[in-house]
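Of the protein chains in this complex, all but one are displayed in their positions.
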Amino acid sequence: MSAPFGRRRLTIGGARRVGAYVVLAAPDPGGPAPEPGQFYMLAAAERWGGGEDERPFLPRAFSVLRATGTDPPTLEFMLEDVGPGTRRLGELVPGDGLWVTGPLGQGFTAPGEGRRALLCGGGVGTAPLAIWQDALLASGREAPALLGFRDGEHAEGAGLLRDARVATDDGSTGHHGPVTDLLVAELDAGTPAIVYACGPPGMLEAVRALCEARAVPAQLALESGMACGFGACFGCVVPTRDGSYVRLCVDGPVLDAELLAGVPAH
Amino acid sequence: MSAPFGRRRLTIGGARRVGAYVVLAAPDPGGPAPEPGQFYMLAAAERWGGGEDERPFLPRAFSVLRATGTDPPTLEFMLEDVGPGTRRLGELVPGDGLWVTGPLGQGFTAPGEGRRALLCGGGVGTAPLAIWQDALLASGREAPALLGFRDGEHAEGAGLLRDARVATDDGSTGHHGPVTDLLVAELDAGTPAIVYACGPPGMLEAVRALCEARAVPAQLALESGMACGFGACFGCVVPTRDGSYVRLCVDGPVLDAELLAGVPAH
Amino acid sequence: MPSFCGLELEHPIVNGSGTYDVIAARRAFGEALIESFPFSAFVSKTITLEPRAGNPPPRLFETPAGLINSIGLPNKGLQGYLERDLPELAALPVPLITNVMGSTAAEIAALLEAVDDRDEIAAVELNVSCPNVRTGLDIGADPRELAAVLDAVRRRTSKPLIVKLTPNTADVALVAEAAEASGADAVSLINTLRAFAPAVGPDAVAGEAWLGGGTGGLSGPAIRAVALAQVSAVARRVTIPVVGMGGVQSGAHAAQMLGAGATLVAVGTESFRDPAAGARIRDELRDFSAKSGSFAR
Partner (left out) sequence: MPSFCGLELEHPIVNGSGTYDVIAARRAFGEALIESFPFSAFVSKTITLEPRAGNPPPRLFETPAGLINSIGLPNKGLQGYLERDLPELAALPVPLITNVMGSTAAEIAALLEAVDDRDEIAAVELNVSCPNVRTGLDIGADPRELAAVLDAVRRRTSKPLIVKLTPNTADVALVAEAAEASGADAVSLINTLRAFAPAVGPDAVAGEAWLGGGTGGLSGPAIRAVALAQVSAVARRVTIPVVGMGGVQSGAHAAQMLGAGATLVAVGTESFRDPAAGARIRDELRDFSAKSGSFAR
């Protein structure tokens, strides 16, 4: 279903800390239910600007973490402070205004016959996997999740999914090492899988290479710098295997791993 | 005494509403006591920008309303929301950071022998008269104040001075009409006066003309658009009677009325 | 109801070339986009003779109140545009202006001729922010070079010709005068200001570029005051209509552009912040004009 035309102003209903992350919740009376893997362009309604280097100016892209309830559905987003835009959004409190445009882009598609879903993510890449896990479980499928984090504080984000297995870079919780260690073990055991992954470029590239080597299909939710989120600026392109570019905001953010020769570093 | 070199970061200690105005208070451990009529350049330490038309960018000039206590003295400013800068400052709450530079400029000077002080102000022009009234009273002088406001809500600002007589444009409190009506009555009665005035350009010009016609000395605290407040930009000039310009931030904001052929409209 | 090069338009707000892909936007927003179409004419992104992939990413850099882009004019090429995009663009509820660019007079002539054939296209906009093969300067940076090119190509189309000027020149009004003298029916400005985005982040090497394309162009509110200066300088010196753009975010800004002498106002970067910005600006301008009694000129 298409997104309402134009940005709309929501009111923050909740803002909670989950480990190193902030989860914002905003009832969305005007919007349709998002598909798992879709994203929204967000901006604070007040004082969007005047931060580090006088930014932010453009809206920022966020995968929807979950859309709960109906009449109206409440959108949830998970964010980490990495710069002026995420900092400002992370300061929002209930009652503050939030501009949203969306849902946008192409999300995940269900596993083909006989394939079991494996969810693999890292950091804020947890977000789209949460709503996707919900959908898979709701359709009666299994959806085990493997999540990698920097440290124990970040790993609290794993609580946003059901029964996620965790790896941390510093070994403070779960497996000590990259989440792909867990993925390799899973891939090399059991029935044919399809991998749904979202995370930092290095992790995604590792997932892509692992899956390619094993001829396992994978759907990767990528990130790239976006100005508009709806195909207008041609700024968010990623290079594809055939030497051309796709706009991540309209042809992604979820791309078939096959499309890519590699996951670009930014 | 000179101002500390550079801007310094204070912490808002209090923010209260006085009618249509906000009075901000901030302890100033590093600064000297201001002289009545001096001003400070202020900017919110966080999110200065991103308001209407993506402003504010430059700091804003504010007369000091009062400096109370010592160790450290607390600076008070009185402000009215007229644009993005005053709006942002008016949103500050205790604990927020405030950049200040100052005290800056030339303030009021004491009445000459045998002259009684008359304070005449309007709107946020109330601010410098409050600290000046304090000083006059402390030196054993009288300092009657005449203050004009738009309406009753604004007229609550008169409570910031002692025993001020009030005029309002809409007649909701005090005299119905311009504050200069009150001033004329005062000027035309009693001993030779000196007028200390601060307010909107129209009012100041009326005061200037009244005083000139009666050969009454007057010190006018003017406003003009300022970028720097310390003489660096040459932006804040006002034309003088001799056809040249003075920088209001270094040669003012208080000017002898004699210097001016008229008070400029902005 | 502004009249512009013989087109009777519903209102003065159009899009800046390259800042709105209605085909993609329709996928995102569906028919609501068409029903409340924000622009009174639609300007295509720049089309070149041959297809272009555009620049390697990153293509975007955010600046204080602005955006630097180094998109590199990706497009399907003339044939791709005519075959694949034109049918969809022709179905829009407003006239279509096709923006073209070539690096030689011969290329431009070929583009103009191809466009001339198509009734779906109401007017053509020629983007002259393209380096001249001989001088290295943009064709539009030098009044004489531009005049020479226009003199050579103007007769290849009978459609109204809008010349999209470059702001990266010493005196844009001189260039606009040359365009008028050589047969332009309108001029549009400003295009983006030449800008550099430095590499940022922990691994940034001093002097390195953030953008895959090296340098880029600055747009958005940061450049509005420059745009107003150029638009008013041009409008005072030409008699043909002017399309003003650069950092317009509100009806008040649009009124300022009209006040500076523009007949139409284009919205670019602001559409990225709000896909329906054009409609909002149109409405704000209408209210503004209702109050002040005219479209401010």
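By letter and in written order, the chains are A, B and C; residue numbering begins at 1 in each of them.
Operating definition for what follows: a contact is a pair of C-beta atoms (placed from the backbone, for glycine too) under 8 Å apart; a residue touches a chain by one contact, two chains touch by 3 or more.
Here the structure is a predicted model, which is why all the values come from computation and not from measurement.
Asks: For the unseen chain, which displayed partners does it touch in the full complex?
Replies: Missing chain, whole complex, touching shown chains: A, B, C.
Asks: Among B:Val184, B:Cys233 or B:Leu259, which one touches the chain that has been omitted from the display?
Replies: B:Cys233
Asks: Among C:Asp85, C:Glu107, C:Glu125 or C:Asp138, which residue is in touch with the absent chain?
Replies: C:Asp138
Asks: Determine which one of B:Tyr21, B:Phe57 or B:Phe108 touches the chain that has been left out.
Replies: In the full complex, the listed residue that touches the missing chain is B:Phe57.
Asks: In terms of residues, what is the contact footprint of the unshown chain on chain A?
Replies: Contacting residues on chain A, toward the hidden partner: 49, 53-54.
Asks: If you put the missing chain back, which residues of chain B would it touch?
Replies: 2-7, 43, 49, 53-59, 99, 101, 104, 224-228, 230-239, 243-245, 247, 250, 264, 266
Asks: Counting contacts across the full complex, list the positions on chain C that touch the omitted chain.
Replies: Touch set of chain C with respect to the missing chain: 61, 63-66, 68, 136-138, 141-142, 168-171, 193-198, 205-208, 215, 218, 220-226, 228-230, 232, 247, 255-256, 258-261, 292, 296-297.
One rule holds for everything that comes next: only the chains that are shown with their structure count from here on.
Asks: If I average the CA coordinates per chain, which chain comes out farthest from chain C?
Replies: B
Asks: If you tally the C-beta contacts, which comes out ahead, A-C or B-C?
Replies: A-C
Asks: How big is the gap, in whole Å, between where the Cα atoms of chain A centre and where those of chain B centre?
Replies: 53
Asks: With chain centres taken as the means of their Cα atoms, state the distance from chain A to chain C in Å.
Replies: 34
Asks: Just curious, how far off is chain C from chain B if you go by their C-alpha centres, in Å?
Replies: Whole-Å distance between the two chain centres: 47.
Asks: Quick check: what residues of chain A touch more than one other chain, meaning two or more?
Replies: If we look for residues of chain A contacting two or more partner chains, we find 49, 54, 56-57.
Asks: Which residues belonging to chain C are in contact with no fewer than two other chains?
Replies: 64-65, 221
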